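All protein chains but one are shown at their positions in the complex.
As written, the chains take the letters A, B and C, and residue 1 is the first residue of each chain.
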């Protein structure tokens, strides 16, 4: 076996997403990491390309009743219901916390109506955040959310409305619960999106057969974790072939090899979600593993890998 | 803990699907069991409510190039491409084999065009088979198959065309790769379907990052196994609330508890697929496990459990 | 501070039908642990990703002891493990009992020093009370009155409580002690105290909350909820609080972070 002579400093792991430079392609997925505060005990946030915050709305949301989660085979379902403290608390507490680190800040925004989204995006315009990720795909709230994510015309409209007021580049986060993900990606591209992220969770259900009841109080929840990775990789591949936007790929990433699957089918960034619950150090292990892969295979620039499998 | 006094002979596990009586609700899923011949070394086929055959077409199909499968986390993807020996060989070899057993015969039918389906269904009219399962959801063949399974109007049309010539009751097998599974179920109900089975596989992809290539030659394949169970249970629940047809539920069943999830959200029958590859005795273990559950919980008739979680 | 460690199991035993104990040799975790805290225990089987939260039953130097009931696949896996095998764990997690602070708070509120603490443990809620009993006993500031509820005559850990205070037992089947639950035992045996600490099934905690309010006793109860992160990030494990808390802004405290120990008055259960 040939061993490449590359060392750490020969490598370029940096990527650009909608004009924003990330030190490496690795971030965590919204909702699985809070705003990084709790995880900072385990992870040096400076090592992450970006921190993506839990979805935040213009006002506080109480979320769904418990139980909110259930473990499933190789994954989990969650129906947190986008509990969040509202933008005011978020801007006073979470953004200043994140500004201490050398990482980019991506704020995930949720809403029930177009007005909610616009209100939140306008308020965030004043804030030192780098990118906005608009969650139009949350399956766990009754109003809004998912409808925007399943009807192309609605997705285009909400994208355009958000873009009109947004001061930061806009990433639209797509739902996998659709017949044709490429069509959804083209819709948000038409609406003016600067990037897309996918996938959000697959709608799932678990039954507690002993208690003869739903395992999560909301009946349905979003399925995530390594179980869904093949669906996510397929969708990223489809979207990479359908639009001209940078893609943040996610869905079941647990290690560098998993992340590289997404990168090789066309993702510029990758996000680790559920795996953080199994091992809080997953994100940095992914960064290290990608670096090792590049050294082992003589790959100097991560761009040689992005979309290399066609 | 109270222990119920029920014994085996107090129990009714029998169910009717479109007028056909099955001794119990358990069968295996098409394509994972051949026509039962190979598995008969491990499983007493008399113990199964029905045997569902691998998809068969009017003429032999060569299927896809290899590798045709890849293991994924808690599941697998396959792109067999519906290789089959054609109806003539099938009727001369497989049906007589299955007739030796006290089980119902469900023949899974695939096709590329409406004419293919009609031809096969007409020929099967002469044969001693109990039910037809029409696969309009195979993601692994370029023509036909999946298109019928993703557009409601097409699904209704193919159902009506098949029903017109079918001598046996018709089960339409639905694809999960749609935005709204309830709409698809309503379409085949409108077309005259006698029952539905779901779910077929979720379209997925796996990348071999060391060889920088697709893990299955067909690029995409169908994701199956326990990884997808929450999606399958959710869809069966949705369909049970949308149509008035008996449902055969499947997707990741590995044990009796898994099967009971499907039954409790409204499935009359359940099918074991991928789990057979992990343990060839899974089907009979599911039958035994359902019986044990009923005894343990004082449930005399399986119908008390069908759809009991609302 | 909490840690992620891959630890060696140094001892295992079956304490009663379906109830097991495990001693774990930690690097740093045991040193920082408090009674009432828990650890996240991870499966070695890749199909089970989420941690199993298990309370700390005893702290002994660098060792932690956990006692658990087989409730499903994860705890079944643990029950089959043997000394010498390894497990991933994370902790110590949650607030746990800040004993000095609690005792002085209670004294402040009631205007009376705590002379006797009543510890309620029901079923698999018994083990988390043991380290608390020990620390209260060792601190010598108040008497320990433990009221332990079991299903039947398999009184796991009971004899260890005897070392730290007076113990009253209730059993569901009446085979030993008062027939019934821990509050039945309180009535029958006329047990009183200045503060209550309790862990057990929700109906028991609900009854104790009501009992404490009726009798104007401060009560601290340990709640359970399904967890994903176990460290306060995912908002899976919330419970309803009477006051809007700083973190959530919506009356939802995190059991894994603000809890699992709550003043009974502050939560709705």
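Just a few scattered comments:
Rule of thumb we're sticking to: a residue touches a chain if its C-beta (ideal position, glycine included) is under 8 Å from a C-beta of that chain, and two chains touch if they have at least 3 such contacts.
Just so it is clear, the structure is predicted and the values come from calculations on it, not from any experiment.
Screening C:34, C:48 or C:134 for touch with the missing chain picks out C:48.
When you scan B:83, B:179 or B:297 for touch with the missing chain, the hit is B:83. Touching the chain that is not shown, out of B:25, B:149, B:169 or B:225: B:225 (per the contact rule at the top). Shown as candidates are A:74, A:111, A:176 or A:246; the residue that touches the absent chain is A:74.
The chain not shown here touches chain B at positions 31-34, 37-39, 41-42, 54, 60-63, 66-71, 73-76, 78, 80, 83, 85-86, 89, 225-226, 274-281.
Residues touching the missing chain, restricted to chain C, are 44-48 (touch as defined at the top).
With the whole complex as reference, residues 73-74, 226 of chain A touch the missing chain.
Please note the rule applied: only the chains that are shown with their structure count from here on.
Least step count on the touch graph, chain A to chain B: 1. Across the two interfaces under comparison, B-C and A-C, the one joined by more C-beta contacts turns out to be A-C. Among the chains, the centre nearest to the mean of all shown protein C-alpha atoms is found for A.
We define each chain's centre as the mean of its Cα atoms; on that basis chain A and chain B are separated by 34 Å.
Separating the centre of chain B from that of chain C, both taken as means of CA atoms, is a distance of 47 Å. Chain A and chain C have Cα centroids separated by 36 Å. Residue numbers of chain A whose C-beta contacts span two or more other chains: 73-75, 226.
Shown for chain C are the residues in touch with two or more other chains, namely 46-47.
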